[in-house]
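The block that comes next holds chain A.
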Amino acid sequence: MSWITNFLTSSIGRKLIMSLTGLFLIQFLLIHLIGNLQLLVDDGGEKFNLYAQFMTTNPVIKAASILLYAGILLHIIQGLLIWKQNSGSRNTRYAVSKNPNVDFSSKNMAWLGTIIMVFLILHLWQFWFKMKFGTVPPIDYNEGTGPVKDLYTLVAAAFKNPLYVIAYVIGMIVIALHLKHGFQSSFQTLGLNHKKYTPFIKGLGLIYSILVPLGFAIIPIYFYFFR
Partner candidate 1 sequence: MPLKANSPEGALDDKWTKYRSTMNLVAPNNKRRIDIIVVGTGLAGAAAAATLGELGYNVKAFTFHDSPRRAHSIAAQGGINAAKNYQNDGDSVFRLFYDTIKGGDYRSRESNVHRLAEVSRNIIDQCVAQGVPFAREYGGLLANRSFGGVQVSRTFYAKGQTGQQLLLGAYQALSRQISLGNVEMYNRHEMLDLVIEDGKARGIIARNLLTGKLERFGAHCVVLGTGGYGNVFYLSTNAMGSNVSAAWRATKRGALMANPCYTQIHPTCIPVSGEYQSKLTLMSESLRNDGRVWVPAHKEDVMAIREKRMSAKDIPEDRRDYYLERRYPAFGNLVPRDVASRAAKVACDEGFGVNKTGLAVFLDFASAIQRYGKTEAHSNGIHNPDPKKIEELGKKVIEAKYGNLFEMYEKITGEDPYDVPMKIFPAVHYTMGGLWVDYNLETNIPGLFALGECNFSDHGANRLGASALMQGLADGYFVIPYTIGQFLSKEIRTPKINSDSPAFMEAEKDVDGRLKKLLSINGSQSVESFHRRLGLIMWEYCGMSRNAEGLQKGRKLIQELRAEFWKDVFVPGSDDEFNPELEKATRVADFLELGELMMVDALDRNESCGGHFREEYQSEEGEALRRDDEYAYVSAWEWKDGDDPILHREDLEFENVELKTRSYK
Partner candidate 2 sequence: MKLTLKIWKQKNNSSAGKFETYSVEADEHMSFLEMLDVLNQSLLEQKKEPVVFEHDCREGICGSCSMVINGQPHGPNKGTTACQLHMRYFKDGQTITIEPWRAKAFPIVKDLVVDRSAFDRIIQAGGYISVNTGQAQDGNAIPIEKGLASEAMDAATCIGCGACVAACPNASAMLFTSAKVSHLGLMPQGEIEHTKRVQSMVTQMDSEGFGNCSNVGVCEAECPKGISIENIARMNRQYIGSVFGSQTKVEKA
């Protein structure tokens, strides 16, 4: 085996992949949120639909999105591999297991990740798949872009269904928990633990893991109650 495969299959190498893909997905979430917040603009969806059109057609964004898909897949596959390996590291479980000092999310990253994966499938099937491969009725804003797909109406319709709203809110809570551990953990894996800076990173991570999912969760709630 070459040194690089050696590294990638080492415990620290695997974790490094988790950390780097995790950080990549963390920054994606923020960008995704900024875009999605346009749904809250009261213009009948014009801004959002134009943005969606841009995101699906711009070649640079398209290239970046391939990176994103790869990142998600890598994060999932590597996560599952680590999960499998970790669950094999103990033959008999403890009869009594009490970890009074341990954070819920830290212990349950794999489960939280799995729920997020299920949520992601739902989310992609519902919007991304339809946008890419399905038939979304076009709308023309005469902005020189020609007719664009009316994703806004699709979203608005979906979030009139209370089940979807609940699913999305739960999904966001789970993401918040996943982020709560993941954000600071990715820095630890990179070796960035410092008496002076780590408290700051942890604080930032906590704020991030509350604000970003909250921002996402507001959207379905807003549509359900106020549109």
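Just so we're on the same page, a residue touches a chain if its C-beta (ideal position, glycine included) is under 8 Å from a C-beta of that chain, and two chains touch if they have at least 3 such contacts; residues count from 1.
The set was built so that all candidates are chains of the complex that A comes from, given by their letters.
Quick caveat, the model's predicted, so the values are computed rather than measured.
Picking from 1 or 2, the partner of chain A by touch in this complex is candidate 2. Within the complex formed with candidate 2, the chain A residues making contact are 1, 3, 6-7, 10-16, 82, 85-86, 88-103, 106-107, 109, 181, 184-185, 188-193, 195.
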